[in-house]
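Mind having a look at this structure? Questions to follow.
As you look at this complex, bear in mind that one protein chain is not there, while each of the others sits in place.
Per-chain residue numbering starts at 1, and chain names A and B are given in the order in which the chains are listed.
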Amino acid sequence: MKAVALALVAAAAAAAAAEIAPENRRSGYEFAAPETRAMQDDDSANPGILGVLQGSALWAAKTGTGDRSCADCHGDAPSSMKGVAARYPAFDPALGRPVDLEQRINRCRTEHQGAAPLAWESADLLALTAFVAYQSRGLPIAGSKNAELRPFLDQGSELFHRREGQLNLSCSQCHDDNWGKRLSGAVIPQGHPTGYPVYRLEWQSLGSLQRRLRNCMIGVRAEPFEYGAPEAVALELYLMGRASGMPLETPAVRP
Amino acid sequence: MEARSQSASPTRRVILLAAAGVGVGLASLAPPVSATSAAMEEAIRALVGEATINRGKVRLELPPIVENGNTVPLTVSVESPMTEADHVASIHIFNQKNPQPYVAAFHLGPRAGKAAVSTRIRLADSQQVVAIARLGDGSFWSDSADVIVTLAACAEG
Partner (left out) sequence: MARVLINLPARAKRGEVIEIKTLIAHPMETGYRVGPIGTAIPRDIINRFVCTYNGAEVFRAELFPAIAANPFIAFFTVATESGEIAFSWTDDHGETQTEVRQITVE
């Protein structure tokens, strides 16, 4: 991993993009204001928990031509879904590429429930994803050793380190080189997806990691990835690997 | 954001300051950051009429710097035994620079036990927020807070 990153840095001939040393990695939680952290910490006041509640109801609801609920196959979510979100995106052998949690849920719906897939960023998809991810809250994000993911991790890494957009900035330049500093009033975090789906105050709702990445790309005036694009998933995969070992916080609250 | 006449005319400001309480010096009407806007003054006037607005008893807690104006935690509390004879009847929150001066009105009474309410508000810009409590005896007490609102980086627009 480190050899790949160094090679990329040399190839790009950009300013030194140093990976954050494992002991210096910090969740976006630590860069948020005290009142934002307080909102996340209190389950009776965290607006993301409303999404988790909604997801809990959807988990039990029968749907599709199969008239089956998630619970019919997966039973009790706190046990069956424990650890799942922490190892996504995961390799899907049938598709031959990684899928993220939202895509996995939709594949379950189409393949096993005979139900239509839920639209990206729809309240229901966010709620179900939040509910599943909530079952891994507190667990460390698992870096995958699966060899089949190697090419996609490399693709994600390349995307993270390449300059893009009218502002010609790479993710790495802000989130590896300048985390902790300010970008017009807001503190730049390290960009670890530790709490997705996240309740972003800017959105006033839950939102996915892909939505957040699109926001970043719009921020540097680049054309954002379409929802579900392979590049988007590769980048998600890389980011989760970069955050490997950090505890999941879903539903996190961020500015 | 719509343009609006900012500070009140000097004469009106003097009257407002004079009405703000016997024995209350100008210094304790701080913070001097900005004058109350016309809309907020009008809304406050509609609530209190000609009555004096006393400083004290009320504590308005807002973070001095806010990282997103969409969700700003606010706590307002009033020192009061909350008995039938001496209690807080209502607490009214006003803001200076949003499109509307009203934020919320909370109606309490002796059954509240404690005059303290927390909520989350929206602030369109850095501005002053004012809390006015009406006690059971008809008197008004207030506190204010100045908030600096910063914007999130990398949003949709």
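Convention: a contact is a pair of C-beta atoms (placed from the backbone, for glycine too) under 8 Å apart; a residue touches a chain by one contact, two chains touch by 3 or more.
Every value quoted in this text rests on a predicted model; they were computed, and no experiment measured them.
Check A:S44, A:T65, A:S79 or A:S184 against the missing chain and you find that the one touching it is A:S44.
On the side of chain A, touch with the chain left out of the figure occurs at residues 44-45, 47, 49-51, 53-54, 204-205. Contacts to the hidden chain, counted on chain B, fall at residues 70-72, 95, 98-100, 102-109, 111-123.
Just so it is clear, only the chains that are shown with their structure count from here on.
Here the CA centre of chain A is 40 Å from the CA centre of chain B. By the touch criterion given at the top, residues 63, 65-68, 70-73, 150-157 of chain B touch chain A in their complex. Residues 32-36, 38-39, 183-188, 200-204, 214-216, 218-220, 255 of chain A are the ones touching chain B in the complex.
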